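First the structure, then my questions, so here it is.
Left out: one protein chain. Kept in place: all the others.
For subunit A:
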Amino acid sequence: MAAGEAMAAFWLAGPATVALIALFILPVLAVLGIALTDWQFGATSLRFVGLANFREVFGDPDFQVSFLNTLIYVSIVVPATVVLGLVVALLVESGRSLRAFYRAVHFLPYMAMLAAMAISWEALLHPTIGLVNHIFAAAGLPTANWLRDENTVLAALAVIGIWQNLGFAMVLFLAGLKGIPKDLYDAASVDGADLWLDRLRTVTLPMLGPTTMFVVIVVALNAFRVFDTVQILTQGGPRHSSDVLLYTLYRESFEYLRTGYGAAVTIVFLVIVVSLTLFQARVMDRKVHYS
């Protein structure tokens, strides 16, 4: 039977294995290779150039701006999304009425096509007809041409990022809340923690620690991948003020066909995302031990 099983496995897993190697493993090796050579799209020869592409990328002021922009974007989106997601999850969970409604409404932005919703956001942020400026003006706050102003464009894109990811963070927190054993609350109430706020402080928040860590990483992974809003609304402008890693990767690799440069940017992106993912896997491991 063992030989028969091996034979069956060969036919069952063979096609998937070939596809995995051809579409995942070889491509990632190819990117590593291209990043270390001077090969350009369409060229017939190539030369090993070591880390020259990386030196060019890191020495490029435009890349530095793009890298910094990505970090700024992530550092706005992640804390805001996680805090709001937690607050919404706690509020939704604290009562019974309209629970499914709140869950669905907050999750709607996560699955609605961002490329199309960006068009609505552009109108909301429009300098003259936009609702945002109407509200700001009515409240006596300064108005702006949010997506065309170097000082506001990243913040505006970050708000869209928060809008998109909030419901996703909420759903992950709701799952985390469901995993907290009920008897912990009974124990807390024996210890005199009767008020909602006490129980939140002594049981809920400490027990949500691993979930929170997980949500932070997952939202950071999403934020590092910001592309659609930049591609549709700003194309990295004005004057590179909304350039982000993935948009730089796209522009250099596929619009300017600067293959070596694009490959080096790809590796930078790969290192960031893989580190975060590996870290996430460790957190997940710990979370399993926790419960």
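Keep in mind that, in the parts below, a residue touches a chain if its C-beta (ideal position, glycine included) is under 8 Å from a C-beta of that chain, and two chains touch if they have at least 3 such contacts; residues count from 1.
Rule of thumb we're sticking to: contacts and distances are computed from a predicted model.
For the chain that does not appear here, its UniProt entry gives the protein name "Carbohydrate ABC transporter permease", which is one of "Formate dehydrogenase", "Carbohydrate ABC transporter permease", "Dihydroorotase" or "Nitrite/sulfite reductase". Subunit A residues in contact with the hidden partner, per the touch definition given at the top, are 2, 5-6, 8-13, 15-17, 19-21, 23-28, 30-31, 34, 41, 84, 87-88, 91-92, 94-95, 97-98, 100, 102-124, 128-129, 131, 134, 163, 166-168, 171-172, 175, 218, 225, 227-228, 231-232, 246, 249-250, 253-254, 259, 262-263, 266, 269-270, 273-274, 277-278, 284.
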